[in-house]
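Heads up, the thing below is written out as structure tokens.
Every protein chain but one is kept in place in this view of the complex.
Presenting subunit A:
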Amino acid sequence: NFNTVSSIKVGVCVCVCVCVCVTSSATRTPLNNVGVQRRSKSYRLSYRSCLGTAASRLGLTPALTARRLNTSRRALKPHGVAEKVDPEQLALLVKTEWQLSYVTPLHQFRHTQLKSYSRRLAAFIAAGKQQGLAVAVENPQTTFRVSFSLVEGMTESADDAETVLIQIHARPSFAGQDEPQRPAWSGWLTCVNGNPDYLRSLPKDFTCLPLFGSSGAEGLGALVKSWFQQSFDCCFGPLEVSHTSLQWLMALWTNCHTEASIQHLKMIWTLPAVPPLEVTYTVNPEDAWELWRSVRKQKENRGGGGEEEENCIDIEEVADFVQGLKSHFYRHFRLDLSAGSLNQVSTALGSAKHSGRMKISNSRYMTTTLTLLTESALLKMPI
């Protein structure tokens, strides 16, 4: 009976084609060095112009291909991060969920001045509190102790600047209280396997630590960013984990299954129904691994030979893997996941959300995850 049926709200169906490349806004011109209106500091080469040499099957101009993430990358090998980095520091980095941002290069940042930075940031926070800036603490008498520390061993490349870890502990004013174990806020700046051409092209005064992770009281995080912006004339911006990056992580993590069990491959998709429909699709680790292996085998059969190739994973393989998962789903539910969006992926090795939140659960595979994210951060930076 149509009378009753017409009272239902129905939305218009929109078929969304998932584009594999990361696109930037149309208003940016990649090659013309738009004069940076800040104290006559201009970057010698834009990041994007350095990517002209990246794999480009279509032979397009560098400007266009430069907007993609690398289309192929080294397979995740357990790097000896566990041996190289101080275990206490490593413990602070893993098993915490971080909110990611990109940071433009820092002007006159010195790794030797960390103690001085700790004092200056602490003073800045105290001043900020006085001005009534929102710093959520239960006790208004609380003072903060800030510590900057160097985290050595995170990266193998000589071009990468060393990672810096920042912790802010709340020190309650009344005597006799032990210092709380967990910091009120912690964060880090890092650069892991950043594009060497770009890094070398920066003027000497600049330090590039494009990836920033933050966890804890948001008010404190905002103050930290403010202080960096003022002190080193840089710019922070939100870093989403793009759909492409999420799919890369799915493949890279699954690839590790024989060495370190992923325990499950979990994806969270949202379909644009009214009301919105959330789909949590969790695949058994052995089955995910078998599917991934079959995709890799197909590439081998297609003539990708040589050991060099074996260590390399192409975006096509990632796409085939994800497509396999989608088609299995479609066969059962006749719902095309491509019509929705991928919001989150997770395995026992870590998790990542489109909103820009990331967690590394197993330090052995930290390097490739951070390499991917460093690349995203460099791409997202304006200029």
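Please note the rule applied: a contact is a pair of C-beta atoms (placed from the backbone, for glycine too) under 8 Å apart; a residue touches a chain by one contact, two chains touch by 3 or more; residues count from 1.
Just so it is clear, contacts and distances are computed from a predicted model.
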- line: By UniProt, of "Cell division control protein 11", "Methionine aminopeptidase", "Centromere protein N" or "CCZ1 homolog, vacuolar protein trafficking and biogenesis associated", the chain left out is "Centromere protein N"
Task: For the chain that's not shown, point to the residue among A:Leu121, A:Leu189, A:Val241 or A:Val283 touching it.
output: A:Val283
- prompt: For the full complex, which residue in A:Lys204, A:Arg302 or A:Arg331 touches the chain that was left out?
  reply: A:Arg331
Query: Which residue numbers on subunit A touch the omitted chain?
result: 1-2, 4-8, 10-13, 15, 271-284, 286-287, 290-291, 293-295, 297-298, 320, 323-324, 327-329, 331-336, 339-340
